[in-house]
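What you see is the complex with one protein chain gone and the rest in place.
Now for chain A:
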Amino acid sequence: MLLEIDDIHVHYGKIAALKGISVSVDEGEIVTLIGANGAGKTTTLKTISGLRSLSSGAVRFDGRDISRMPGHKRVLAGIGQAPEGRGIFPGMTVEENLLMGAYARKEDVSKELAQVHELFPRLAERRTQAGGTMSGGEQQMLAIGRALMAKPKVLLLDEPSMGLAPMLVQQIFSIIVEINRRGTTVLLVEQNAQQALQIAHRAYVLETGRVVKAAPAGDLLDDPQVRAAYLGGASGADLAAASDVASAEADDTSGADDTPEADDDAEEGTSR
């Protein structure tokens, strides 16, 4: 296991936010945590990246116990995060934001910068624009791109679809698949369960600080309980269609084909 959290409890004051969550992520996977507001998804991510300290349990990464490691050191260990609400530095330009992503690294980062520009041609176009003046979708791209600048082994994404138009959500999700195809493990937190389950290999369902279900993502798409609670209980035909898409994307081979816009953009970006 690349990342393993073992029965973690986290408290905000006296209130228990996480009551014993165990999640494991294997190398090369996309794992998603779904659940309603307040289920503890974001807290789980924050605990993994070190922004929250845990009261009991353990976080293990790459075979090491990192439960007590400060957040800024976990970046070098290989945990990158695009935080909830994107966390863009509003006064810095796009380029400066990306370079902040590589702050912890001392070596040359031009290769990573080129890769991020290739994944997100928008960011190359907007290089000198202040991060705070960009649209929500562009900021999300910047947040993901910035996290990639640290060359993480596992990328933690906290609600990348939040507040975005449906078309844009599609685009972001296909880029996540592409990032995973290139070898980065992804742990994805989403309220948009339908989308998340379609691209993930495995999923955990969180409810009020506990894991109530853990299964391959495809199975959860079919699970009547999960459908009723998170997917709006669609009909059988929809269901079949949805899981077809899921398996197609999960195969990884078609990841790039599903993203015509992204590809066009990529060509534009490189030809310049």
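Methods note: a contact is a pair of C-beta atoms (placed from the backbone, for glycine too) under 8 Å apart; a residue touches a chain by one contact, two chains touch by 3 or more; residues count from 1.
Just so we're on the same page, contacts and distances are computed from a predicted model.
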| item | value |
| --- | --- |
| Listed names "Branched-chain amino acid ABC transporter permease", "Cytochrome ubiquinol oxidase subunit I", "DNA-processing protein DprA" or "2-oxoacid:acceptor oxidoreductase subunit alpha", with the criterion being the UniProt name of the chain not displayed | "Branched-chain amino acid ABC transporter permease" |
| Per the touch definition above, residue among A:Ala114, A:Met167 or A:Ala228 touching the missing chain | A:Met167 |
| Touch criterion as defined above, residue of A:Pro83, A:Gly145, A:Pro160 or A:Gly209 at the omitted chain | A:Pro83 |
| Of A:Met1, A:Ala16, A:Leu51 or A:Met69, the residue in touch with the unshown chain | A:Leu51 |
| Chain not shown, touching residues in chain A | 49-51, 70-73, 75-76, 80-81, 83, 87-92, 96, 100-101, 103-105, 121-122, 130-138, 146-147, 150, 163-165, 167-168, 171, 261, 264-265 |
